[in-house]
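Got a structure for you, questions after.
Omission of a single protein chain aside, the complex is shown with its protein chains in their original locations.
Labels for the chains are A and B, by order of writing; each one numbers its residues from 1.
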Amino acid sequence: MHRRSPLPLLLAALVALPVLFGVAYAALAVLGLTGAGATGKLDWTRATALLTDRTTWRSVSWSLYVATVSTAIATAAAAAVALLFPRQMRTDRIARSLATLPLPVPHLVAAATALMVLGQSGLLARLLFFAGVISEPGAMPPLVYDRAGVALIVALAWKELPFLAVVGIAMRAGVSRDLEDAARTLGATPAYVARRVVWPLLWRGLLPAVIATFIFAFGSFESAVLLAPVDPAPLPVLTMERFADPSLARRGEAYGLALIALVVGAFAVAVHEWTRARWGALVK
Amino acid sequence: MLMLAACSTDRNTGDANSEIAALRALPWDSVEARARGTTVTWRKWRGDPAINAYVDGWIASRLRKRFDIRLEAVEGQGPEIVNQLVIEQEAGRGRGSASLVWVNGETFANLRTESLLAGPWAGVLPNAAYIDSASPIITRDFEQDPAGYESPWGTVQFALIYDTMRTPNPPRTFDELATWIRAHPGRFTHDQGFTGITFLKMLMYARGGGVAAFAGGFSETRYAVGRSAVFALLDSLRPGFWRSGSTFPPDVAAMHRLFANSEIDFSMSNNQYDVVNKIRQGILPATARALVLRDGTIANTHYVGIPFNAPNPAGAMVVANFLLSPEAQFEKQKPDVWADGTVLDVSAVPEPWRTQFATAEADPRAVPRDTLARYARPEVSPQYHERLSTDWLAWVRSGAGARRPASRPEPPSEILPAMRQAVPSDSRP
Partner (left out) sequence: MTSTRLSRDTRASRGASPWRAIAIVLLTISTFVPFVILVVQSSGESWRWPSLMPDALTLVAWRGVAGGAIGRAAFTSTLLALATAITAVCIALPIGRSLAQLRGASRHVAAALVFLPVAAPPIALGAGLQIATLWLGVGGTAAGVWLAHSVPAIGYVALLFLGVFSSRGAEYSEAARSHGATRWQTWRFVLLPSLRGPIVEALAIAFLISWAQVALTLVVGGGAVRALPIEVLSLVRAGQDREAAVGALLLIVPAVAALAALRVGVRRTDALPG
């Protein structure tokens, strides 16, 4: 029990092996040594073309923007649910169920529905037409295929809310009742308790899930391909575009884009672990 | 790359090539006998229920009954197929996943460059005798000689789609279209995919001196002329496009949605009969019709090929032969099945099919065949498509005008050794 066995770390490395293998393969591919359009010789042109192309960085920053905003919205909503409905009353239980029910809905379905609702000829537009506010689809502000990514953000936030709500509710329930009661007997109002006792514990406990949500939103292909504009293109869409590039030689660039996405993912993993280590044990 | 090809020649030529060489020596009955009781996996695009119904239903049941072959059609589009075959070739392990693939154009070019197709085999099919070998659209795949590595399956022709109720007098030429766009801002666009680039190619033919100017292989100078003509027009029309040309729909399905929902007044399709299928499926309004521009629209043929690592080349050949049969071609051409054009010379097929083809009813919603033929233009070298695609994306992403210089031109003669057949001078419209 107290011997320092290397087994646990080895097992962890085993679990991570597919990713490390993927990194190695992608690195070889972008350097032209393997994969579609490979020349068999070390070739830096793909990598340099990729890194110096404005499109790449516009893509990365746009994906970061969409992921950040949608995660922020979902986190705020999840926190609100956790804070507003903490008790075992029927209303509270119903609200929590409503918030967490759509958990299994995939990104794809959320995006397709968002397209149906928020398109310029979508259901929302038709309601406005019915109410006499607009007279043709062109008058409806564009929310799909738009630079601001509104429909995409809404779809992602909607999809991520149940997951964050589950975690948030669990965190909230884990805040010791004693702590709250102590604060209350000392004269704190419920609002004060929420703001200064519960919320600090809640958001710290929520952070690992928030990071995970962020990285899922960043890497989601299905929703992006249905709702995003041509320019800036989200990173997963740009990656698939390169994979299908008519010129074989450029397909290697797709692996470079995948590597960039992996770097962002690895960074998120590091932050995730840091927050988990630091605050994960606070609420048990 | 050539070195890599040489090193893995054993894997490259693989089982399928040697098997095909052996099959060629046999009489056709033996090939069919070999294929009995086997399964053929066919990688093809499955995005159209009409095509799926024809292949999974009509074709598959007859293959089972007559040849005892089980057909499994699985999803796969050109680029994916190429990438997957490249990776399978690298892995070098075992038999491949598919025996038959649905390809044409640049996909075929890529497959041949990387030696991913087995063959030649298409010439030994009995039904190949009925192919219309006088048509340059069938005998050349984007100006490439199939050389027996792919067998033709069907032909399609590009058409715009419009709504007779909204647009009772649609424009008939590119000039009229440009005028129309300026008069109706925000009501026209094209998609980012293959169909949209085909539309731009047609524009390039029309404004760049006619398709004859672009025939005979890829030419950098010719392309420069075509490109500047296309982008000059696009620049001037851009503010009149849907969303002011700041973005374009991702694919044809999105275009059909926009069109059906009155966001735009034109859609388009590589298959001029698509409008009939889509009306039947309830996707397009019943008042939609196909329109062929008088400047000429692109007609091309699609083919089937056998991958280098096909587990069942014999079965694949039998399937390809059945696909070519007059019976299957006639069924495929029916408006309520798929309405895909036939690759056969309908005057040379045996009875009763000759009469059937001659008296086949055309759907009134589609463009009549002689009109189609008059405006048909063949495809040119796949590199034109490649370059237009890349340059167009750069154009969209740079805001206005192609700021980024033309994509790194690859020396054609090194990358496409298989393609440097002397292109016959009869590839004229």
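To be clear about the criterion, contacts are C-beta pairs under 8 Å (C-beta built on N, C-alpha and C of every residue); 3 or more make two chains touch, one makes a residue touch a chain.
Everything quoted here is computed from the prediction, not taken from an experiment.
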| item | value |
| --- | --- |
| Touched by the hidden chain, restricted to displayed chains | A, B |
| Sole residue of A:Leu51, A:Met89, A:Val133 or A:Leu179 that reaches the chain not shown, by the stated touch rule | A:Met89 |
| Sole contact to the chain not displayed, among A:Phe129, A:Trp203 or A:Trp279 | A:Phe129 |
| Options A:Leu108, A:Ala148, A:Ala183 or A:Ala244, residue touching the unrepresented chain | A:Leu108 |
| Absent chain, residues of chain B that touch it | 41, 43, 46-49, 52, 74-76, 80, 84, 87-88, 90-91, 93-94, 97, 251-254, 256-257, 260-263, 278, 281-283, 285 |
| Residues in chain A touching the chain absent from view | 1, 5, 7-9, 11-13, 15-16, 18-19, 21-26, 29, 80-81, 84-85, 87, 89, 91-92, 94-110, 112-113, 116-117, 121, 123, 125-127, 129-130, 137, 158, 161, 166, 169-170, 173-174, 187, 189-190, 212, 215, 218-219, 221-222, 225-226, 236, 239-240, 255, 258-259, 261-262, 264-266, 268-270, 272-274, 276-277, 280, 284 |
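We adopt the following convention: only the chains that are shown with their structure count from here on.
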| item | value |
| --- | --- |
| Whole-Å gap separating chain A and chain B, where each centre is the average of the chain's CA atoms | 37 |
| Chain B contact footprint on chain A (complex, rising order) | 34-40, 45, 49, 54-55, 58, 119-121, 136-138, 142, 145-147, 225-226, 229-233, 241, 243-251 |
| Complex contacts: residues of chain B adjacent to chain A | 1, 3-4, 77-80, 82-83, 86-87, 90, 106, 110, 113-114, 186, 192, 243, 246-250, 257-258, 261-263, 382, 385-386, 389-390, 393, 396-397, 407-408, 410, 415 |
